[in-house]
Each structure stands twice: as C-alpha cells, then as structure tokens.
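All protein chains but one are shown in place.
Going in written order, the chains are labelled A and B, and every chain counts its residues from 1.
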Amino acid sequence: MATEVSQSQTRAPQPGIDVPGWLRKNLFSTWYNSLISVVLLVIVVQVVTGFFQWAFTTEGWIAAASNGRLILVGRYPAAELWRPQLALALVAILLGLSGGVWRGIAQALTIGFAGMMLVLTALWTQLPPANPPAPLTTELVLVGIAALVGGAYAAGRAGGERLRWPIIVGWFLAYPTIIMILQGFGGTAVPTNLWGGLMLTMLLSVSGIVLSFPLGVLLALGRRSSLPVVKFFCVVYIELIRGVPLITVLFMAQLMLPLFLPSEVRIDAVVRAVVAVTLFSAAYLAENVRGGLQSIPKGQVEAARALGLNVVKTTLLITLPQALKAVIPVLVGQFISLFKDTSLVAIIGLLDLLGVARAINTQPEWLGFPGGVWRETFFVVAVIYWIFSFTMSRSSRQIEANLNRGAR
Amino acid sequence: MATAAPPVQKTTIPFWRDTRILAVLFQVLFVIIVVGVLWFFYTTMMAGLRQANLLPSFAFLSQPASFSIGESVIAYDPSNTYGYALLIGVLNTIRVAIAGVILATIIGIILGISRLSENWLLRNVATVYVEIVRNVPLLLQLFMWLALTQTFPRQQDSISIFGLIYLHNRGVTMAWPVTGSDFGAWVPWLWLGLLAGIAFYVVRRIQFARRDRPGVAMPQAFLLAGAVVAIGYVFVGLSNGEWPLSLSIPELQRFNFVGGIGLTPGFAALLAGLVIYTSVFIGEIVRSGIQAVNKGQREAARALGLTPGQTLRLVIFPQALRIMIPPMTSQYLNLTKNSSLAVAVGYPDLFSIAGTTLNQTGQTVPVIMMVMAAYLTVSLVTSLFMNWYNKRIQLVER
C-alpha cells in the first residue's frame, strides 16, 4: 500500500554537530513551524509522561498477567499444552534455518523471534506460578525455543545453499503438520472449540492467507478470462463480496450455514470462520492481483505466445510471476488487514485474541479495580496485534526495496 | 445451451483438442457445477425452512416493530413498522458514514501533509501515530473507545465548555440552533440568496466564456448568497423583534440533558474509531498522492513566487487529487462497511436493527438478504458517484 518513497531528508542531530543550526532548520524555520513544534512538544511530553506514569503505577496488569495462558492459547487444556509448544518449536526451527540460509529479512525475523522469546521469558518469571504447575515450566519452554532458533540458525549458516529446497518444502508441510499436531494427532483429540487466544488468531490468519492467496489468484485470472461465463461468475463474486461488510459474511458462516447443508453435515466453527475469512479476503486479493496483471505490457504475452507457449504456460510462467511481483506490497497490505479482520470473530462467539481480552475484562476477580482493567488488557492485546502487523508491513517494505534493487 | 460451433477448419483437429470446443464444454460444465451447488443449497434451505414452518416472506415488514430505538434521524415510535425501523437503521448507518467520511478526509489530509512536513517533530509524530493506529484492529479500537466513554464523568459532573458543550459518560451534549417562530419569514430570504448566487455564477460563467479565458466565480457566488441570507436574517430579526433561529442550550434535568443536540456514547465511540482508523489510511493516500506529483511542479510554483501554502493548495493538491480518488473511494467504502461494527458499541445501525428484527420475526433469510442488498447498494452508488467525480476531475486536464 503506502510505500516509503521519500527518504527523510533530515536526520537527527549528530552529537557535536551544529545543534542550534539543525534545530533552526528543522523545528523553527518559520513562525508557524515554531508554533507547531512548541505545541507538539508539549503534547508529546504530556502523552509520554502520562503513559509512563500510568504504566508503572497501575496495578491492572495482574489481570492480563494471570491470564497468560488464556491470551496465548485460549481454553486449550493444560495437559495438552505440549502440542502448541511443539508447533512453536517447529516454526522456530524452520525460521532459524531460513534465517541462516537466506539472511536478509529472514535473518532479521529470526533475531526478532528469538528476542521475543527471551522477553517473554523475562516477563514470565515475574508472573505468579502456574496452577496446577505444568511438567515443563513455560520459562523453560521459551528459553528452549529461543535456543532452538539459535541452533537452527547456526545449522542454516553451516548448511548454506543445499538447505534451500528442503526448507521451502518444510514450510509447506509445516501448515498441515501443525494443524494435525494441534488437533490431537495421536492422543486425545482437542476439539477446536477449546482453541483460542493468540493461537486461534494466528491459525485463522495463516489459514486465511494460505487459502485466500490461490483463490484470489484464480478469481483474478477468471475475471480476465476470455470465457464469458467464468468471467461473469468471477465479477459477480468479487463485487458481491466486496460490497458487503465482513461481519455479514461471518454471520452467514457461523449461524446460517447449517441451513444450506443437510442436518447430518456439521462443519466445525473454526473451519467455518476460516472459510468465511478466506472467501472474503480472496475477493479483495483478486482485485489486487488483477491490478498487477493489468500492469503487464501486452508485448509480454504476445512474445510468449510467439515463442509457442500456450495460454496456461504464458499465464503461469510469464504474466503471473511479473504481476505478483508488482503487487507484493499490496498483497502484504491485504494480509495485514486480514490479520486484523480476524478479530471480528470475537463478535460471533469465537474466543480469539480480542475475544479473550473481553472475557478477561468481565472476570469477577477484577471488579475491585477502579475503572476496571480494560486499559491494561486491551493494551497488552493491542501490542500483540501491533507487533505482528508491524513486522509484516516492515518486511514487505524490505522485500519491495530488494525487488526494486534487483530490477535496477 | 449453445451447441458447439461446427468445425470449419481445413486441417481436422480432433474435437478434444479444439480449444474453442473445449472452452464451450468447460463453460457448460462450470455453469452446471455452479448452478448445481446453488440449487442444492437452495433446496436444502427451503426444505429445512418448510419443515420448521418458516418459509421466507416479507409480510413482517408492515407489522409494528414494538421495540424502541435509542437514536434516529427521523421520528420513530415502537408502533411503527419493521420496515420503517429498518429504514431508521439505514439512515443511522448513512449518518455515521457521512460524518465519518467528512471527518476522516479532513484529518487524513492533515496527516498526509504532516507526514511530508519540513518540521522534523511534526513529521515524526505523524509517522508514529500512523504506525500505531493502522496496526491495531479497528474492533479493538472501538472497544477501547467505548470503554473510554464509560470513564468520563457522570452527567452531574460533566465537563462543561463555556456552558455550550458538555462532555459526560452519556456522550456529548451541545448547544444547537433551533428554528424560532419567525423562521417562516426568513425562508424567502434563503431562496432569494440561493437564486442570487446561482444567477451571479451563471452570468460570470457566460462572461468568461465570451472572453474565452478561465476565471473563478464560485467563491464570489457563495459570498453573495451568504450576504443576502445574512441581510435577510438581520432584517427579519429587527423588524419582528425575534430572531428566526435561536440557540437551544442544554440543561441538565433530573436524568438527562434537555435541549441542544446530543451524541450518544455509542455514536461517539463508533465515529471516533472509524475516523481515526480510516484517516490514517487516507493520510497515506494523500502522502503518496502528493509525492507522486512531479517535483518540477513544486519548483516551478515556488519560482513563480507562490508561498509553500499556495503551492500546495493551488498546484500540488489539484494534481494529487487525480491519483488519490480511486484509493480514497475504496477507503470511504471501507468506512461505510466497517460501520457495521456498530453492533459492538451499541449504536443502532442497520446491522444492529436487522439483528433485532430477525430475532423477533424469525425471518432470518429475508432480513439478511435485505441487509446485504442495502450495503451493496450503498457501495455501488458510492462507487458510481466517485467514478463520475473521478472522470470530472480527469477532464480538467487538457
């Protein structure tokens, strides 16, 4: 979406370099700039000091802190916690390997991930001990995962190029594997209505992204198809979905879908949410991809056809790769909004990250807090959402910059 | 079904390799599958509904709704029909959408310009603000806004701004002009002002056309119309001893403020959430729009002696507008669709009233269909209008 086109022309003052000059140029160049600077400075100081005062004096953090498990995995049974932990470890290994092999963004993400684990560990040691105590303490697991990332990173660096394809294959297998692990592949099954918190949010978004991408590409190709029937269907679908709010689509999926199916068929509530989010997001993705397809010069297609490639090959090998490359930033933007949009399932009764926050706010234990604990709980959840979408948007800018550099 | 065209080519290709036949076959298959799936859904649904004696019907629309609605643009009473109640929902949605679009645009433009400001502090504050707001889900922000309204003081301890605006945990109450008994005498002046403005504009336009040179007539026309209306206002007020409009000042009675107009906490929370969330995206559109304008334009304008403000207003912005219109349209539509989250903050928008309606009548399918149709219509109408506006803007380019 928005791209960082301008490099800021001015940098913060270097120590020892003409501070008054910098100030005059960047803060007090004209009378109205001076006014804006002063007013803003007052506001910023007020907000920042107010925030820190609140953050360090409030006691409401206890609500979020004592519900750590609810926030991370929802009502997932304590005895089965090794499943999400295993899944996390799997991701950690893959991420570490990718970081070691590809460097660049993957490396930054790896370092960020390991850092997060360590920060979480530090936070966790401040918490009251779990009840009942888990066989593996959370701190240990977190440190272990951080170590795994490090180990995998080292292995990736050692392995180098050879590991590329195995890792790509590994990423593709990771999604179904993790679903199977969480669902209770071996051992007692964990029904999806117990899934929740960050885990559910991640699951919904990753599933939505993974599934809506191919669907969106198909719809975009369909909309540009020369087959009138296919084109008509795709246009109707895209415009219909884009014309209605997500909440109506979710309402249909959660409450009305059973009406359209025989009573014996029952689709899991989480699966239905995934399908709704996917169908919704695919329509938007399709429009983005179509924009990319339109930007491909006609000569490309003609040249490909002249070389004897058929329609399918032309699309798969020539137009689509270029189009996708052109719209990567937009696609990531779409994925970010999908990630944020999954919070809407909180309205229709799923306990995702936001749903968990609301549940925590209404727990009777926090009635004594003047004004409630919603500030702290919502803040924690907002920070979690923020970290993920900010990471995504930064990575997309990085990718974009890399691509541009390649094109030059 | 159109039968496949008879093969007319000279060299015979087996029909299973003839792309034209394959295309037709494929499409026929596609239609059969799509229609089949839809038909399956439809028959299953109808069978289920028939068994429960719930066949869809629109008869409920003319029955009394008998639930009350907290706020509405036009008068509503529980004895009105469901159809009318749904109309209230539509109007409430439009109300918050229009207010949201206007405010989000203003704030968005300010944000976009701030992001490009020469002022280091302003630029970076705006950047931090944008990065915070756009990476947190709107629904979470709405919940926070609603919770925030509850921490405002109770009505008895309202924050008063000059006794005209009161902030409290039931929203905002502010003084508002109401029509007085002499309003009727002023109405002709309103028409007169309007006519004078139009006449002036038309005459000037004709003059410009005759001299074949561009010119601006709109501001003067507005000024003239405003002057006529103002003179009329003073005239009526002085001659009758009573002003056509009077200010209704809110006053706290036993339970609530009486007088003035009030915004409910639901509306305030929804509007704040929608505006702040959308304005950030609009700000980014404005920023990239401005950046996309050729640098030479700015330099040329500055060389002609225009101030930075004039450059922005007269040279950069009109050109940036053309790039900005299509993405702005989709942001406006997003805002309208996101207003359906009103259900989370207790504002009676269309989706919320539809929920109550289908809950009470059991007519789930028709009600949901109507809601979707309403949003679709709003989306399509907005798209059409913005496309028209876009075309108009583009035509200015010579």
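Heads up, the rule we're going with is that a contact is a pair of C-beta atoms (placed from the backbone, for glycine too) under 8 Å apart; a residue touches a chain by one contact, two chains touch by 3 or more.
The rule we apply is simple: contacts and distances are computed from a predicted model.
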Report summary line: In UniProt, the chain not displayed here, chosen among "Cytochrome bc1 complex Rieske iron-sulfur subunit", "Tricarboxylate transport membrane protein TctA", "Aromatic/alkene monooxygenase hydroxylase subunit beta" or "Amino acid ABC transporter substrate-binding protein", goes by "Amino acid ABC transporter substrate-binding protein"
Query raised in the report: The chain left out here touches which displayed chains?
Result: A, B
Requested in this report: May I ask which residue of A:Leu255, A:Ile296 or A:Leu309 touches the chain that does not appear here?
Outcome: A:Leu255
**Report entry** Selected from A:Leu70, A:Leu109, A:Val277 or A:Leu344 as touching the chain missing from the view
**Finding:** A:Leu70
Query raised in the report: Quick one: which of B:Gly70, B:Gly226 or B:Pro326 touches the chain that's been left out?
Result: B:Gly70
Report summary line: Full-complex touch with the removed chain, picking from A:Thr30, A:Gln53 or A:Ser263, is A:Ser263
Query raised in the report: Residue-wise, where is chain A in contact with the chain that is not depicted?
Result: 67, 70, 74-75, 168, 172, 175-176, 179, 191, 193-194, 207, 210-211, 213-215, 217, 254-259, 261-268, 271, 316-317, 320-321, 324-325, 348-349, 358-359, 362-365, 367-368, 372, 403, 406
Query raised in the report: In the complete complex, which positions of chain B touch the hidden chain?
Result: 36, 40, 43-44, 47-54, 60, 66-71, 78-79, 146, 149-151, 154-155, 169-170, 253-256, 258, 264-266, 343-344, 346, 348, 352, 355-356, 358-364
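Everything that follows uses one rule, which is that only the chains that are shown with their structure count from here on.
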Query raised in the report: Which part of chain A faces chain B closely enough to touch in the complex?
Result: 1-3, 5-6, 8, 10, 12, 26-27, 29, 33, 36-37, 40-41, 44, 226-230, 233, 240, 242-248, 251-252, 255-256, 259-263, 336, 340-341, 343-344, 346-347, 354, 357-358, 361, 371-372, 374-375, 378, 381-382, 385-386, 389-390, 393
Query - chain A-touching residues of chain B, taken from the complex the two chains share - result: 23, 26-27, 30-31, 34, 41, 44-45, 48-49, 116-123, 125, 131-132, 134-140, 143-144, 147, 151, 281, 284-285, 287-288, 291, 333, 337-338, 340-341, 343-344, 351, 364-365, 368, 371-372, 375-376, 379-380
